[in-house]
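Scroll down for the structure; my scribbles are underneath it.
Removed from the display is one protein chain of the complex; every other protein chain stays in position.
Entry: chain A
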Amino acid sequence: MRIIAEGLLTDESTPRLIGGRNRTTGRIVFPCPENGDYEPYPLQRTGTLWSYTIQRYRPKSPPYAGPDAFRPWPVGYIELPGEVIVEARLANVAFEDIAIGMPLELTLIPLDPDAPDSVIIPAFEPIGAAA
């Protein structure tokens, strides 16, 4: 399994996103900036949906590295309470069931769902969706 970039996820059996915590102000951001002002700060795995949209057309390449074949996908901002609001794909949810405030948890999905060796990206899904 290849993650889309290094330094995004903790090396745990149930990985967490790695944010950055400002050493002076305590402000938390994602991803962790590569400069001395921030220290890595693993983020909680669950949160609520803050906002969302459906990406209805294939983004331009470059920079998009997804498959040529395009199916619309949902993308939103997930509030991790007391920490930060992160942008990520939404997974395992029907478009019409997406609603602001819904509880979500971190998951990992392939960037290209049809490719067995696709790179993996972080996403959020309804809590319990994988069960």
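Just so it is clear, a residue touches a chain if its C-beta (ideal position, glycine included) is under 8 Å from a C-beta of that chain, and two chains touch if they have at least 3 such contacts; residues count from 1.
The criterion applied here is as follows: contacts and distances are computed from a predicted model.
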| item | value |
| --- | --- |
| Among "Cytochrome bo(3) ubiquinol oxidase subunit 3", "RNA polymerase sigma factor", "ABC transporter permease subunit" or "Putative lipid-transfer protein", UniProt-listed name of the chain not shown | "Putative lipid-transfer protein" |
| Option from A:40, A:59 or A:103 whose C-beta touches the chain left out | A:59 |
| Interface with the unshown chain - residue positions in chain A | 4-5, 8, 19, 27-31, 50-57, 59-60, 62-66, 73, 75-77, 79-87, 89, 95, 100, 111, 119, 121 |
